[in-house]
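All protein chains but one are shown at their positions in the complex.
Read from first to last, the chains carry the letters A and B; within each, the first residue is number 1.
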Amino acid sequence: MLAADSYRFRLTRREQARAGKAAASRRTPKWTMHNIYEPDLMKVIETRPQTPDVKSVKVRFLDEARARDFSFRVGQFGIFSVFGYGESTFNICSSSNWKDYLEFCFRRVGCVTEALWSVEEGDVIGFRGPYGNAYPTEEWKGKNLIFLGGGIAMPPVRCAVWYALENRADYGNITIVYGARTVADLVYVDELDEWAKHPSVRVVRCVDPGGETPDWKGEIGFVPTVFERAGVPAENSVALVIGPPIMIKNTLPVLYRMGIQPSVVYTSLENRMKCGVGKCGRCNVGSFYVCKEGPILTMAQLERLPADY
Amino acid sequence: MSEHTVAPVSVAAVCDRRAEFEPKIVAFVCNWCTYLGADLAGTTRLEYPPNVRIIRLPCTGRIDFNLIIKAFEMGADSVLVSGCHPGDCHYTSGNYHARRRWILFRELLQALGFDLERIYFTWISAAEGHKWQQTVKEITEKTRKLGPYTGLYRSSAASVGATLVVAPEGGHEGRPYDASPAGVGATLVVAPEGGHKGRPYDGGGEAALRETCRRLLAEGSVKVVIGYGRRGPVFVTRPEDVEQLVWNNQCLANLTVYLKRKEIRALGRPAIVVKGCDERALVVLEKESQIDRKEMYVIGMACEGMGQAKCETCEAHLPRFADEVVGEAGKHPAETGERWKSLESLLALPAAGRMAYWAREFERCVKCYACRQVCPMCYCERCLVEKNRPTEIEPSATAKGNFAWHILRAFHLAGRCVGCDECTRACPAAIDLRLLNLSLAKAAEEHFAYRAGTDPKADLLIGAYSLQDKENFIR
Partner (left out) sequence: MSATISQAELRELVASWIAQGKRVAGPRLVAPAFRSAPQVKPACVFYAPLESSGELSLGGFIRPANSVKEFIFPKHEELYAYRITGQGIELSEVEPPAVEQVLIAARPCDAASLPILDHVFNWDYKDELYDRKRQLTTVVTLACTAHDDACFCTSVGLGPAAERGSDAMLLELGEGEYEVRCLTEKGKALFDGKLQASERVASVPAGPEKRFDAVEVGAFVKEHFDSPFWPAHTLACLGCGACAYTCPTCHCFDIVDEGNIERGVRARNWDSCQFTMFTLHASGHNPRPNQAARQRQRIDHKFHVYPEKFGEILCTGCGNCARNCPVGMGVLGVVTAL
């Protein structure tokens, strides 16, 4: 029984009114301009609490034609919105092979995510996208993949993992090391088990020292430490590392010591965004616009960027 | 404003409906007295019009003035504010605080042109069901006669009584460009090569100032001097750099604003150059426990006047609490103007004219918050306008958003603004912000004999209350 269920509270009429329902939602016909800021209306088909303050949400286009035509590349992000509260940027954490829905995962920290927290199945929210660049899945073909994720940063890794598993023949060994502060902070726990069932896939899960529960069967330690201990072979590998800055900072030396070059260590840079299309002037790191040239980049690229992130 | 945003009722719609106009009245009432009084009216079957919507708060002291404005924005035609009788507050003194705030807030609303006939203040106790009934009946009837409140933020030129000058026929050409700093389009002209266009004072303050600062820095008693430079404020950390400091008739900025900025504080113990008007800010800041006078060295400048509006009514020619005063005293021109003259001209307009004036002024407001950033009293790390859970003040530069912001700013400075007029100087849209601050300063002086920054021993205005505060506007 997820502890998060206790956070469900009865929606007042206001909250119901706010989210709106799918059946009667629409966009008035015959807009005279193509408005790049106009979102698609999405119906929420599932919300799942992952931790006490993290939820994953699956949405589907209300417009069937749009649902058929839409595609994205794994790693891209979208701007999701709750009407009346605002927009927020999240990675699309479902695999690009899945045509039935899009998924995103968020932590409840502010105005919009608080509103998203109350969104239920059947509600309607907005989506703009896909924006940004994608994981270079072509370049990764034939390589061994190392996925390192920390805490809430797991979802952007998750979509890459699923993509790789669905195109299993294209990739070599897959290693996933995922850790969080405590057991309760781990997201997509059930999927970790599923992944381990695939051939040549190794999943190592860990929690920070002090974050374990009595029945914890995984590793105890910070992700960099656990990863080093895991003794993953380094040849012909690329790595995707996403997590809090401190985790990345400590993981990089481990990777480099193993002989994995900065040019094949990838990460996803996050910055505050608003427009997502390079116009509002907010997300740039020097001349690198996270929403246009990112968010995916290699450590080699990152090292050349000014310390503006 | 598009039809999609919440807007005041349109005049056309109103004219059609006048016959069947039902006033909408919002009542902010305290939980312990008035709410129970209204409840009593109900349980004793006293009939009163259904036009009032009650919003219950723990205490009148909790009522944020924003709420009153918001009620009007959302379509209320009248607002009633009611609580426990003085002396009976459930929280002992909440209503005393509220009363003091209301006295001041009414003056601000008056200056802005709000229709004060639509705002009512009462004390109604839990036993006064009858009074509740009477009050609501009275307000409803009065509002019915007044009609719907269509004048909110209305800028129709027809109702502007003042000579709001736009260029006369034939335009504005022909006036020779005035290259002086007080000329068109600039108050602080950037002149890096030639230095300030400021006229140096004869009192010789500049040389003495530099000497003082050289000494202070050399002996290490201060780590940085916050002073006036040729182009703007400078932060001198080395004795040999004191030549950057100037003292002339263009030293307009109020440097005390830098005392709370973290980048400046990181430089170490400061010496700060203040004029008499700026020094008042130090008094208020210290009173509010924001600075410690012992942690800085205050260099007061004997000012000869800067040619600003405030200088004509200045009585702070010489800083009184400085650690050291530099320059020759007595060279400041005596007060010639009347402090409230421009405010009185504004108040001479009818309410609709005042509101039209402000609506037109605020049309130019771009929400740059220069007024906030230059103000030494605006030291909150995060301003209320930046709050979005919930959004109390709309950040957009619309009529609603601009009025809300300027009301907030002015009222949060009630009893704290020292009249340095920096906000007005900083405004890139040339909005006469000082008028708003003046209205509250006048209220403070007339009602409470209080002038911010003049008496270090006086209690703060809004933080305190008196049992003798007048309540002739409260029924």
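The rule is simple: a contact is a pair of C-beta atoms (placed from the backbone, for glycine too) under 8 Å apart; a residue touches a chain by one contact, two chains touch by 3 or more.
Computed from a predicted model, the values in this text were never measured in an experiment.
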> Which of these, B:Val52, B:Cys89 or B:Ala253, touches the one chain of the complex that we don't see?
Replying inline: B:Ala253
>> In the whole complex, not just what's shown, which of A:Gly84, A:Pro209 or A:Pro233 touches the removed chain?
In response: A:Gly84
>> In the complete complex, the non-displayed chain touches which residues of chain A?
In response: 13-14, 16-28, 31-39, 41, 81, 83-87, 107, 109-110, 113, 124, 245, 270-272, 274-275, 277-282, 284-287, 292, 306-309
> Mind pulling the chain B residues that touch the left-out chain?
Replying inline: 2, 4-6, 74, 162-177, 179, 182-192, 194, 231-235, 253, 257-258, 261-264, 267, 307-313, 337-338, 341-343, 345-346, 357, 364, 366-370, 372-374, 382, 386, 391, 394-398, 401, 421-422, 424-430, 432, 434-435
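Just so we're on the same page, only the chains that are shown with their structure count from here on.
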>> So the centre of each chain is just the mean of its C-alpha atoms; given that, what is the distance between chain A and chain B in Å?
In response: 46
>> Per the contact definition, I'd like the list of chain A residues that touch chain B in the complex.
In response: 86, 110-111, 114
>> Taking the touch rule as given, give the residues of chain B at its contact with chain A in the complex, in rising order.
In response: 388-389
